[in-house]
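A single protein chain has been omitted; all remaining protein chains appear in their positions.
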Amino acid sequence: MYNGGKIIFGLIIFLAIVTFPFYSNLGGSAKKAMPSLDTPEIYALATKECVRSGEYMKKEHMKVLDEWRDEVVREGKREKISVGGTELEKSLQNGCMHCHSNKEQFCTECHKYAGIDPYCWDCHFDRGEGRL
Amino acid sequence: MGIFFSFSVVVALTVIAFAGVWIPGMQYFFGVVIPYLAVLVFLVGVVLKVAKWGRSPVPFRIPTTCGQQQSLPWIKHSKYDNPQTTGQVIIRMVLEVFLFRSLFRNLRTEMNDGRVTYGSDKILWLAGLLFHISFFIVLIRHLRFFIEPVPSFINMIDALDGFVQVGVPHLLLTGVLLVAAGGYLLFRRINNSQVRHISLPADYFPLLLIIGIALSGIIMRYFVKVDIVSVKAFTLGLVSLRPRTPAGIGAIFYIHLFLISALLVYFPFSKLMHMGGVFLSPTRNLANNNREVRHVNPWNYDVKVHSYAAYEDEFREKMKEAGIPVEKE
Partner (left out) sequence: MAKETTPEELVNVDYEAPKKDWTETPVEFREGMYCYGSRPVYLQEVGFPNPREWSPADEDWKLPENWKEIVLTAMEERLSKYRSFRVFMDICVRCGACADKCHFYIGSGDPKNMPVLRAELIRSIYRKYFTIGGKLLGKRAGARELTEDVIKEWWYYFYQCTECRRCSVFCPYGIDQAEITMIGREILNLLGLQTDWIGGPVANCYKKGNHLGLEPHAITSNIEYLLDDIEEITGITIEPSFNRKGAEILFVTPSGDLFGDPGTYTAMGYLMLLHELGLDYTWSTYASEGGNFGFFTSMEMAKRLNYKIYAEAKRLGVKWILGGECGHMWRVLNQYMDTWNGPADFMEEPVSPITGTKFENAKSTKMVHICEFTADLIKHNKLKFDPSRNDHLNVTFHDSCNTARGMGIFDEPRFIIKNVCNNFFEMSSDATREKTFCCGSGSGLNAGENIELRMRGGMPRGHAVKRVQEKYGVNMLANICAIDRAVLPPLMDYWAPGVDVCGTHELLANALVMKGEIKRTQDLRLEDLPGVEDDDDDDDNNEEGGE
């Protein structure tokens, strides 16, 4: 009694599962998500800068938003922020998205790529979307 | 002694990865060469190990029966603890592999007032199950780095895993559970004198390594963050066989990746092969139908026996005297 057939079958299943990432990407482009900064608002900026460096924002933008949310909603600290010489509200919709008015190409581009579904949009809406 | 040795090895691996990536050119080595080698060793190693097991036959059908056999039709048969058919064996195996059925039986034996007593002891079962399930879900979640576009079921798992919606990025429970359950298993290994006595470096090492992997992942997600988009671009490059040197990803990522590679390489040569072995355990994966269906032993051979003729030759007179029929008068 060897049950060779069953063992080979099991091994094939094992290999099929473990190597799935490899063969499912065969011939794929392995592209990298590129958030677009191409909006009229950004063009209009005197100095092209964000509230923090781009490098920092890549990793920590969610932290910045989280802190703002706490400051504004819980502590009532609604002082304006200054970006590239423009005064903006400390707000996702009216602050960040004042410049980054291209939600699909900016936010969603990366979130979708990395499989992230932030709950920002449970309450906020995209400027272009209109109220529900 | 075992735990200090194993701990030092895990620390050493961490330091190697951390220090290594600062050396120019080594990013390719740690990011591309090592992971590829590790996956190769893992796949080939596991297949060869299982093949080695497979080359040894199962000469006898020796299920451990843990319930009533199938005999008379009116006696309730315990189908999944004492399977009689292949279908029942499959259910027994499913219960074993996914729910740790046997471990669920665990009891704690103690001596109380001069009597042996048995208490229920499900913590080992619970911790073991949580450890494995968490690890499995964490693995599934990581598919988001290997598939583009990310399938919706992975987003769903991620949402379920993070349903408590604590913190940003939101806390994923399985990561915490993996560390907690692994931590308990480690604690038990050290705290329980019996288990400590039987523990080898080979028991502490994979546990510490897995905890190390989980912790480095947690640190990377919540504390020392990395550019996740660059990470995915890098991992996609790996799995689509167009590796590119990961640029601008922090050292923590290399530690995570290097520890995973170490686990993959270690896997086929270690007790971690219980993942495959549990399917091949002859006391679990066979039906108890030996009397119904003959089991064939491929190396069965003729043995020297004491024949009836030889027996009668020796005792013929005594048999005749006792009135026992004989073949030769």
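Chains: A and B, in written order; residue numbering restarts at 1 for each.
Here, contacts are C-beta pairs under 8 Å (C-beta built on N, C-alpha and C of every residue); 3 or more make two chains touch, one makes a residue touch a chain.
Not measured: the values here are computed from a predicted model.
Engineer: Which displayed chains does the hidden chain touch?
Structural biologist: It touches the following shown chains in the full complex: B.
Engineer: Consider the whole complex, including the chain that is not shown, and state which of B:G20, B:G67, B:P151 or B:G183 touches that chain.
Structural biologist: Here the residue in touch with the unshown chain is B:G67.
Engineer: Touching the absent chain in the whole complex: find that residue among B:M26, B:L126 or B:A202.
Structural biologist: Hidden-chain contact among the options goes to B:A202.
Engineer: With the missing chain put back, which residues of chain B would touch it? List them for me.
Structural biologist: On the chain B side, contact with the omitted chain comes from 1, 5, 49, 52-62, 64-72, 74-76, 78, 81-82, 84, 96, 100, 102-103, 105-111, 114-116, 118, 124, 128, 192-203, 269-271, 273-274, 277-278, 280-284, 288-297, 299-300, 303-308, 311-312, 314-315, 318-319, 321-325.
Everything that follows uses one rule, which is that only the chains that are shown with their structure count from here on.
Engineer: Between chain A and chain B, what is the gap in Å from one C-alpha centre to the other?
Structural biologist: From the centre of chain A to the centre of chain B is 36 Å.
Engineer: Residue numbers of chain A touching chain B in their complex, please.
Structural biologist: 1-4, 7, 10-11, 14-15, 18-19, 21-22, 24-33, 58-60, 62-63, 65-66, 110, 112-119
Engineer: Quick check on the complex: what are the chain B residues that touch chain A?
Structural biologist: So the residues of chain B in touch with chain A come to 42-43, 46-47, 50-51, 53-55, 57-59, 61, 143-150, 154-155, 158-159, 165, 168-170, 225-230, 232-233, 236-237, 239-242, 276, 279-280, 295-298.
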